[in-house]
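One protein chain omitted, others in place.
For chain A:
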Amino acid sequence: MTATPLTETPLPRAEALRPPEPAEHPSGRRNRRVDALTATLFVSPAMLAFFVFVIIPAIGGLVLAFFEWDLFGVPVFVGLDNITRMFVDPDMWQALGVTALFVIMGVIPTIIVGFVLAVVVNSNMPGVAAWRVLYFTPMIASAAVAAIIWVNLYNGRSGLVNQFLALFGIDGPNWLSDPTWARPALVIMMIWGALPIVIILYLAGLQRVPEDIYAASSLDGAGKWRQLWSMTWPNVWSTTLLVAVLQAVGFISGSFEIALIMTDGGPLGTTQSLALYSYKVAFAERDIGYGSALSLFQLVLLIVIVVVARIITRLRKERS
């Protein structure tokens, strides 16, 4: 919902944090004062906006989790009540389970399919560039557009998914209203939506794999499959880790718009992730404090994932 969702946000390069080269100061101190004044003027509008709408909400999210508030009355400090309430809330446990299943069912297929498709489309043959655009089309469908399309594709009576299954004699379910199938249906759709970014990231990764290792292994008699598995795949490992983290974050928090529009968390809460639950608590039940506590819990989950990813990176570095 911000202008820069995480999956579309390039990670800043380390050098981006380095201060700029000191410029020449043709006339000393007066210039330095002008520099400081101009710089302040140039950065203040952005910093003011950033402070009010990024920093304050970030801190506010932490603070609100310790209050009970319906947005209109006076916030009441309740200490850890919202936190302890989470652990005895069956809806929270169900939402946590849904979130975990989204991540488990979503991340690994996204990585595998994204990698394979990137390898497929990573070709310099003439005309491929035009076809490659097709691979990026899911990215430009908004949640609402994607929802309309996929509600139709999943329709139990006339949807194309069930028609396709009927070709093999399979009688498909009413995907989105079936408690067993609603979740996989949403995950498949979210994978579709996530693939373009993953393909783009892997394409960038594949271009860094040195060409000569393929030539060398061809001489040694390695086939294409062998090369793909023992050379290409290990060489894009850092991309895989990045994709895994981005997608885990995406499946935890990003795609709740889709569930909100298509199933509203149903049937029987089977598609109500933590993100959707916290949204509903805050905006439908007007329980700002508990909603914030649920958001905070998600943040903790994300931090755990990032820390685990860092540990894995470090372990791999030590081994090699």
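Here, a residue touches a chain if its C-beta (ideal position, glycine included) is under 8 Å from a C-beta of that chain, and two chains touch if they have at least 3 such contacts; residues count from 1.
Throughout what follows, contacts and distances are computed from a predicted model.
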Omitted chain (choose from "ABC-type glycerol-3-phosphate transport system permease component", "OB-fold domain-containing protein", "ABC transporter substrate-binding protein" or "Flagellar basal-body rod protein FlgF") - UniProt protein name: "ABC-type glycerol-3-phosphate transport system permease component"
Which of A:Phe102, A:Phe115 or A:Trp150 contacts the chain that the document leaves out: A:Trp150
Sole contact to the chain not displayed, among A:Val76, A:Ile104, A:Leu134 or A:Val304: A:Leu134
Hidden-chain contact residue, picked from the options A:Ile83, A:Val209, A:Met231 or A:Leu299: A:Leu299
Residues of chain A in contact with the chain not shown: 1-6, 8-13, 16-26, 32, 34-36, 38-43, 45-47, 49-50, 52-58, 60-61, 64, 71, 117, 120-121, 123, 125, 127-128, 131-153, 155-160, 163, 166, 174, 176-177, 192, 195, 197, 200-201, 203-204, 208, 239, 242, 249, 252-254, 256-257, 260-262, 275, 278-279, 282-283, 288, 291-292, 295-296, 298-299, 302, 306
